[in-house]
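Note that this complex is displayed minus one protein chain, with the remaining chains in position.
For reference, chains read A, B and C in written order, and residue numbers begin at 1 within each chain.
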Amino acid sequence: MIVILKKDPNKEQLESLIDWLKEKGLQIHVSVGVSQMILGLVGDTSTLDIDLISALDIVEDVKRVQEPYKKANRKFHPGDTVVKVGNTQIGGGNLTVMAGPCSVESEAQIVAVARAVKDSGATMLRGGAFKPRTSPYAFQGMGAEGLELLKLARAETGLPIVTEIMDTAQIDLFADVDVIQVGARNMQNFNLLKLLGRQEKPVMIKRGLSSTYEEWLMSAEYVMAEGNKNVILCERGIRTFEKFTRNTLDIAAIPVLRRLTHLPIIIDPSHATGKAFLVPDCARAAVAAGTDGLLIEVHNDPEHALSDGPQSLRPEAFDKLTKKLLALHAFIKEQEA
Amino acid sequence: MIVILKKDPNKEQLESLIDWLKEKGLQIHVSVGVSQMILGLVGDTSTLDIDLISALDIVEDVKRVQEPYKKANRKFHPGDTVVKVGNTQIGGGNLTVMAGPCSVESEAQIVAVARAVKDSGATMLRGGAFKPRTSPYAFQGMGAEGLELLKLARAETGLPIVTEIMDTAQIDLFADVDVIQVGARNMQNFNLLKLLGRQEKPVMIKRGLSSTYEEWLMSAEYVMAEGNKNVILCERGIRTFEKFTRNTLDIAAIPVLRRLTHLPIIIDPSHATGKAFLVPDCARAAVAAGTDGLLIEVHNDPEHALSDGPQSLRPEAFDKLTKKLLALHAFIKEQEA
Amino acid sequence: MIVILKKDPNKEQLESLIDWLKEKGLQIHVSVGVSQMILGLVGDTSTLDIDLISALDIVEDVKRVQEPYKKANRKFHPGDTVVKVGNTQIGGGNLTVMAGPCSVESEAQIVAVARAVKDSGATMLRGGAFKPRTSPYAFQGMGAEGLELLKLARAETGLPIVTEIMDTAQIDLFADVDVIQVGARNMQNFNLLKLLGRQEKPVMIKRGLSSTYEEWLMSAEYVMAEGNKNVILCERGIRTFEKFTRNTLDIAAIPVLRRLTHLPIIIDPSHATGKAFLVPDCARAAVAAGTDGLLIEVHNDPEHALSDGPQSLRPEAFDKLTKKLLALHAFIKEQEA
Partner (left out) sequence: MIVILKKDPNKEQLESLIDWLKEKGLQIHVSVGVSQMILGLVGDTSTLDIDLISALDIVEDVKRVQEPYKKANRKFHPGDTVVKVGNTQIGGGNLTVMAGPCSVESEAQIVAVARAVKDSGATMLRGGAFKPRTSPYAFQGMGAEGLELLKLARAETGLPIVTEIMDTAQIDLFADVDVIQVGARNMQNFNLLKLLGRQEKPVMIKRGLSSTYEEWLMSAEYVMAEGNKNVILCERGIRTFEKFTRNTLDIAAIPVLRRLTHLPIIIDPSHATGKAFLVPDCARAAVAAGTDGLLIEVHNDPEHALSDGPQSLRPEAFDKLTKKLLALHAFIKEQEA
């Protein structure tokens, strides 16, 4: 960490700051320039509160050199984390395909979709039981009943299930889910993150609408700091000025996170774009860039099109796509071998 | 609502759509152009799920004409909402000044700050007991004990208190708080919003980091749809590409919300800018633009500067500023009379 | 175009508006609702000034249905545009690889890089002679002399050259360049666009830092409206809140533009990310998503590393990457055949 001081800092305040930093176990290197003095802090600064130092009268600016996350940091954990879910593994060279409808609507629907996506090559079933909707007047999901239907679909197909938790009070309902998803709007629901850190199920954290990589990794750190190492990151598009697509898929997140963290990375092209016709090319891009998996929305029942989002693929389109993606993944893997 | 159809839509699907819309009690006006057909939907479309319609094969685009919020909409409630809190009122021509430290740290601290800000003209005391921090290693607030200290400060000064709730599980602890704050990161924590709608205390909803006006008002609608009409909106800066300031204060939010909604509007220049030297001019701007109130962070103890954020004002600076702001408010009010 | 009127519009103003619209050759469909009246305009609205209508007292909002661009619009030109440059073609199923240094610095440098990238499979040479730099104190490029050196490198290798024009006054200097590049900061330099429309050389328009797809296509329309159909679009990252990468590569731009326009699309992963270690995965993603080409910065002289940007690849890295990209392109093409 580097502390840039204002011109001619008050001597007593400076000494007090230096003493305080030394108490924290840090070494301090002082650079005195013509118009500014700089303190270089050497040691573990991850638990240092940058806001406290910035608040000091004598300080002009503080710049971090070291990342503020430790358990999620590849520097301290060079090997890839592989998360085991049922018979599958997320990370470690696999391409995990999570697929299913936006919302669980009925047993018939979820079982039919689960079978279809399994046949196409999906290795996990997704489906929303608790739905975060912008409007209080929109369908809020089937709730606990939806979770039961997901388990039924799992029993029928053997596909592990991933579904979203919205509140700490729901935790007991998620005892028999395979992967618990934290939605974009809850990425900084710190109480929820802590609670999920105190249990053992894998947690998939979607990136917040306007969250930086660092904030996202700090949310992973919240879970990991409590003891749960099974964290998966899911990029689902960020909010920008461009409104043609629902969000902007940040494809560079894949190689960026690969460098910064050891955690597996999933790409959700359905929410990232909001339009079904963009999903195939974006999914292909993600596989080529080295994603560990994809989260894709699949239409449940083309005959009743009123029940799905505009970003969902029909089962036939998903089938074609998945086969190509798996072949592409194999091709890329061989190229990189 | 306007539904723009693709060229040569399938007749059966079109009829099925029109029937479904009529069942919802809507009138449909059809405009047939050379290259496109348009449906104009007339009636109450606020409960219509725009995503469902967009998902149809025959639909190219859907555009809302009517706002999706009703209870928060000024069109249906022309008169200003005035929220009563203890002896004060938020809205209705007053300038409410909420002030206090970022975090409650001790009895001595919070009581001293409460006295100071009251003497300067503040009408409410703010202070964080539960603190949403980006890092799990940063100070997370005093929790329940902090709430007790806030109540002590209230007893000493008579100032009503506003403080942040972070999770539905904390609701009982907030039974004796005056205004419950929903932080920016929880603006779309829909379970929390619903719960706060089912109790009677005023709720102050901070705008999410990258939330549109419409999304923000939909969050207010969540609270109001459950029965609680005492909702206050607080602009605290939005996330943009500019990083010199912590966020970008959206000053136009004041006249925009004045037009769209009847709810009172508070401006938080401290979080919006992240730098104490910007607070006075931004507070002045907010008053001149017609805000109903301000939320300002005040340093507790200049002798121990390590305990406050870089955006906090010292009590003397706050005192000078508040006196000027109250005079400015009176001046503007007279100009507009 | 849809015009949403305010409640109870003034009759005379409404009639005057309707007459004016009819004079423009448009048909008007009126939908009268309980709280709002809507006009659906049918006909060619591309030359209608949306701002003029929005400004009317009786108008609440105006929404476009039709895109405002015509010559760049795939709806009116279904077949892909293929731009011929020397012996190569941009678009039409090829993968064009444009490579070279950020700036031309000397004959030795540019000739050496040109030879290296040609050997690796590049089909065009890029290099900056006029450099738009944020600081007036930074190197501004070699100017006219740089253009001569590019031509020398072309003579040596046969690679066509693409280089940036910064001002209308430079046009004569570009008479013997193969493709004229309009930089992101000049995307809405309309005088420059018009001038480039009045000559015949292909023009490659980089997307502005915060330009929407529509604005970008309107810039292409400026060139095409003057008669030059040889327009190429280049995505180079957009500005967002995320600052770890220089910009955010918008990978979805590829399938979006494929749908909206018939013009070829190039991806520049070097500027989009600003970091060399991100270039290979982002380039792979672009090829998988169906780009028509790539623009990649290549280090000129690893021995004098002080002369290149942090996003440049060394020739050996570029060589490895290009071979893989060409194989990936062939693989994707076969999958999609």
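Heads up, the rule we're going with is that contacts are C-beta pairs under 8 Å (C-beta built on N, C-alpha and C of every residue); 3 or more make two chains touch, one makes a residue touch a chain.
Predicted model only: the values in this text are computed from it and were never measured.
Asks: Among B:V82, B:L152 or B:A289, which residue is in contact with the omitted chain in the full complex?
Replies: B:A289
Asks: For the chain left off this view, which of C:L14, C:A112 or C:A225 is in contact with it?
Replies: Answer from the full complex: C:A225 touches the omitted chain.
Asks: Sort through C:Q36, C:T96, C:T157 or C:N189 and give me the one touching the missing partner chain.
Replies: Within the whole complex, the residue contacting the unshown chain is C:N189.
Asks: From the list B:S210, B:N228, B:T261 or B:N300, pick the residue that touches the absent chain.
Replies: In the full complex, the listed residue that touches the missing chain is B:S210.
Asks: Would you write out the residues of subunit A that touch the absent chain, in ascending order?
Replies: Within subunit A, the residues that touch the unshown chain are 2, 4, 27, 29, 31-36, 38, 40, 42-43, 61, 63, 65-66, 75, 210, 239-241, 243.
Asks: Touching the absent chain: which residues on subunit B qualify?
Replies: 210, 212-214, 238, 240-245, 248-252, 254-256, 258-259, 272-273, 277-278, 280-282, 284-290, 324, 327-328, 331-332, 335
Asks: Give me the subunit C residues in contact with the hidden chain, please.
Replies: 13, 20, 46-47, 49, 51-57, 68, 132-140, 166-169, 185-186, 188-192, 194, 208-210, 215, 218, 221-222, 225-226, 239, 305-310, 312
Assume only the chains that are shown with their structure count from here on.
Asks: Hey, how far is the Cα centre of subunit A from the one of subunit B, in Å?
Replies: For subunit A versus subunit B, the centre distance works out to 27 Å.
Asks: Quick one: subunit B and subunit C, Cα centre-to-centre, how many Å?
Replies: The separation of the two C-alpha centroids amounts to 39 Å.
Asks: Suppose each chain is reduced to the average of its Cα coordinates; what separation in Å results between subunit A and subunit C?
Replies: Taking the mean C-alpha position of each chain, the two centres sit 31 Å apart.
Asks: Which residues does subunit B have that touch at least 2 chains other than itself?
Replies: Residues 210, 239.
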